[in-house]
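One chain of protein is taken out of this complex; the other chains stay put.
The chains carry the letters A and B, assigned in the order they are written, with residues numbered from 1 in each.
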Amino acid sequence: MISAATKEKVEALASAFPQRRSGLMPALHLIQQESGYISPEATVFLSQVFELSRAQIHETITFYHMFRTRPAGRFIFQVCTNVSCMLRGSEEIMQTLSEILGIQPGETTPDGQFTLQETECLAACGAAPVVQLNEEYLEHVTCRQIRELIAELRKES
Amino acid sequence: MSKVNLKINGKTVQAPAGSTILEAARLAEVDIPVLCHHPKLANLGSCRICLVEIARQPNLHPACTYPVFEGMEVQTESPRVVEMRKFVLDMLFSERNHHCMYCEMSGDCELQNLAYRYRMDRWSFPSPHPHMPVDATRKYFLLDHSRCILCRRCLRACSDLAANHTLGVKNRGADTMICADMDLSFGESSCVSCGTCLEVCPTGALVDRRSAYMGRTAEVQRVRSSCAACSLGCGVELVVRGGQVLRVESDWDRHNEGVLCVAGRFEPLEQTREKITRPLVRRDGQLQEATWVEALDALVSGLRQAAPGGIRAVTSGAVLSEGMNEFVNFFKGKMGVPVHLLEPALAGSELAADGGLKDVDAADFILVAGGDPLASHRVLGYRIKRAIDKGAEVWLVSGKETEMAHFAARCLGLAELDSAVAHCMESRSPVVVYGADLTAREAGRLARLRGKARFIPLAPSPNGHRAQVLGLEPAAGWAGAKALFVLLESALLQEGWLQEFRRPQFLAVYASCRSPLTDQADVVLPALQWYERQGTFINMEGRNVDVHQAVEPGGEGWSVQKLFDRLSGCMT
Partner (left out) sequence: MFTKILTRNFDQPDLHEMEVYEKLGGYRMIRQALRRHTPEEIVQMVQRSGLRGRGGAGFPTGIKWGFIPRNSDKPTYLCVNADESEPGTFKDRHIILHDPHQLLEGIMVSAYAIQSRRAFIYIRGEMAREAAILNDAIAQAEKKNYLGHRIFGEDFDLQIQVVRGAGAYICGEETGLLESIEGKRGQPRTKPPFPAVCGLYGCPTIINNVETLINVPHIVANGPEWFAAIGKDPRNTGPKLYGVSGQVKRPGVYEFDMTITLKELIYDVCGGLTENRALKGVIPGGSSVPILLPEEIDVAMDFDSLAARGTMLGSAGVVVIGEGTCMVRVARRVAQFYAFESCGQCPPCREGTAWLHKILQRIESGGGHPGELDLLAEICDNMKSHTICPLSDAAAMPIESYIRKYRAEFEEHLSRPGCACS
C-alpha cells in the first residue's frame, strides 16, 4: 500500500522538474523507502501520475539495480566485491555473511530479516572492504565486526 | 532545400542537407545493411550493423543516424567495416538460439540474410543456447525470445506507430528482454493485437501463428488491396499461396502507414462461419443445394409473385461500389423497388468528409463526437492516440462508455457539445471525428465548425459513403413487404436487427457465409468471399480505394455484377 502522504509527495514530484517524467526516479525511491519494493500496484499508480505507460515505468525500474520489484529482507547487506575491496578481503566478508545467515548472495533468509547481495564499487575504496547495510556504509569491515553486528541485529528483530 | 555533395564508395552523390548517410546511400543505390533501422521508425543507431567508415574520422559511425556533410567520403564495405559487421553478427548469433533450420523465418530473416552476405561459416563461440521463454499467450502471434536480437523495432512500432505503449524492455546488458506492460504475458497485457510489431520484426522472434511455416517470401504472391473491415480503407497486402490467403500485411505507402488493427489483419482469416459455396433453394421446408439455374428460377418466381408493390431490397454498406451500383440499377432503376441500407447511417449529411489521417497528425485539437474510433475505426483511434502523444488535446463528447475516454483530456455528455465546439473554434488546426450516435440536431451544431475544422466521419459501414451518394437510407422496416432481397455478402448482422426482423413471404439472400438470416431464406445465392472480390469503395477520406481479387473463386460464388446481369436477362 502506498500511503496518502507518499502519494501526495509523488504528485508534488511530478511538477518539481521542467518535465513531469523527471519526477519518476525520486518517486521510485520514495515508494521503495516506504514499501521496501515497487509493487505492480505502485507501477499502475506511477503510470497515472506521470502520464506514462506501465511499460515505460517498468522499463525504468528494471534498468536500475537498486529498485526491487519484489520484497527483500529488513536488513539488506550489500558487499562490494569489486577489485579494490577484493584486494582487501571482501571475499572473506561475503563468505562470513553467507555462513552466518545461511544464505547465498542474492537470497533472503526464510524469516524475511536478512538479504545478502553482491554489489559493485560503492566509491569508498579508500575504506575497503566496504559493505552497505540498507543505506549505511560500513567501512574497513572485518569478519569479527560482521559477526557482532549480526548478533546485535538478530536481538533487535 | 540545400544539397550536400558527398562520395559513397567513390560514387558522387548529392543528398539533401540533413539527410543521414543511409538516406544518401539509398539515393546512390548503395546497399548498407540495417537491423534496428526501419524506414517508418525513429532511428536508434544501436545495432551497429550499419557502421561505415568516414574519411578522416577515427571511429566508425552508424549510417542510419550520422548526418551527411559537404565533402564527406564514406566507405560502406571497407575491410575494417566488414570485419566489424562480422563481429556484430557473431555477437548476435552467439546471443540466443539462432538455429535457422528450426525457425519459421528461415529464408526471409534479415539476420540470416546478413549472415549469408557476410559469409558466416562457423560459430565463433561454443554455442550457449540459453533457455529462453516463448510467449504464446496471444491468439494470433507469438513471441519467441530465442530469436530476438533486441533491435527494439517492435517496441518503437508499438509506441510510435500504434501509440499503444504495451511493449518495453526490461533489465539491461545481456539480460535485456522485450516485455509487455509491467512484465505481464502478452495475453494478459494491454496489447490490442494490431500486429504492427509482428510486421516490423526482422527475425523469427514475432511469428504469425496462422501462416507460420506455410511459405517463404519467394513462394508467395502479394496482392495489394484495401481492408474493408471499416470505412478507413487501410492499405493491405494479401499474402497468397496456392489459392489461399496466408496472412494480411499492411501497405506502408498508404495513409495507414503500416498500421492495421486486429479486425483487418487477423480476424478476416479467422473465419469460423461456414462458407456458402453453392446456391441453396428451399424445398419441402429445407434448404437444399441447387444449381444457379434453379436458384435464379426460384428467385425470379419469388419476386414475380410479390410484384409490383411487394418487393423490397436492402444492401449492406459493406458491398463494393460496383456491386452496389448494379443492385440499385436493377431494383430501383428497372423494377422501381425501394432500396435501403442495412446498417445505420451518419446523421449530418451536411457535414463534410474532408479530413484524413494526415490531418490527425497535424491537429492540435481533436473533437470526437458520438462515436468511438478505438472500437469501430481502430487505426484512426491509434492515430488519435499518436497525436495525443505529440501534444494534441482530445475531447470526447459521447452518451456512451467508450475506449477513447481513457485517453481524452475531457469527456463530456452530448448536452455539452456546444462547449466543445467553442473550444474547437479557439484551436489552431482542429479535427472533428463524428459518429453515428449523433442526432441530426447535434450534427447541425457541429456544422458551425465547417471551414474551421477538418471532418472525419465514422461511417457505420465500410462503403456507407457510397450508399449515401446513391441516396440509400436505413430501412425503416418492411412490414408490408412480400418479398425481400438482402445483398449481404460477408457483412455481420447485429443482434438487435435480427430480433426485430420479421420474415416476409419470400426471402432471398446473397451471402458468402451462413448466418441466422440465410437459414431463414428461400433462396441463398453464394457471394464471393472477401478475398475473391474486386472493385472499389469510398473510404472515410472520400477517396476511391481499390479492392483486388487475391484468389480465384473457390466455390460457385458470383460477383454482384454477374448476378444482376443474369437476373436482368431472366426478368425481362
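We take it that contacts are C-beta pairs under 8 Å (C-beta built on N, C-alpha and C of every residue); 3 or more make two chains touch, one makes a residue touch a chain.
Values in this document were obtained by computation on a predicted structure and should not be read as measured data.
Enquirer: Among B:Asp31, B:Glu70 or B:Glu83, which one touches the chain that has been omitted from the display?
Expert: The one listed residue touching the chain not shown is B:Glu83.
Enquirer: Which chain A residues touch the hidden chain?
Expert: Where chain A meets the chain not shown: residues 16-19, 21-26, 28-29, 50, 59-60, 63-67, 81-84, 86-88, 119-128, 132, 135-137.
Enquirer: Determine and list the chain B residues touching the chain excluded from the picture.
Expert: 43-48, 51, 58-60, 62, 65-67, 83-84, 87-88, 91-92, 94-95, 124-126, 128, 149-150, 169, 171-176
FYI, only the chains that are shown with their structure count from here on.
Enquirer: Once you find the CA centre of chain A and the CA centre of chain B, what distance in Å lies between them?
Expert: 46
Enquirer: Quick one: which bits of chain A touch chain B in the complex? Just the residue numbers, please.
Expert: Chain A residues touching chain B: 40, 43-44, 52-59, 62-63, 69.
Enquirer: What residues on chain B touch chain A, complex-wise?
Expert: 155, 159, 165-172, 179-183, 190
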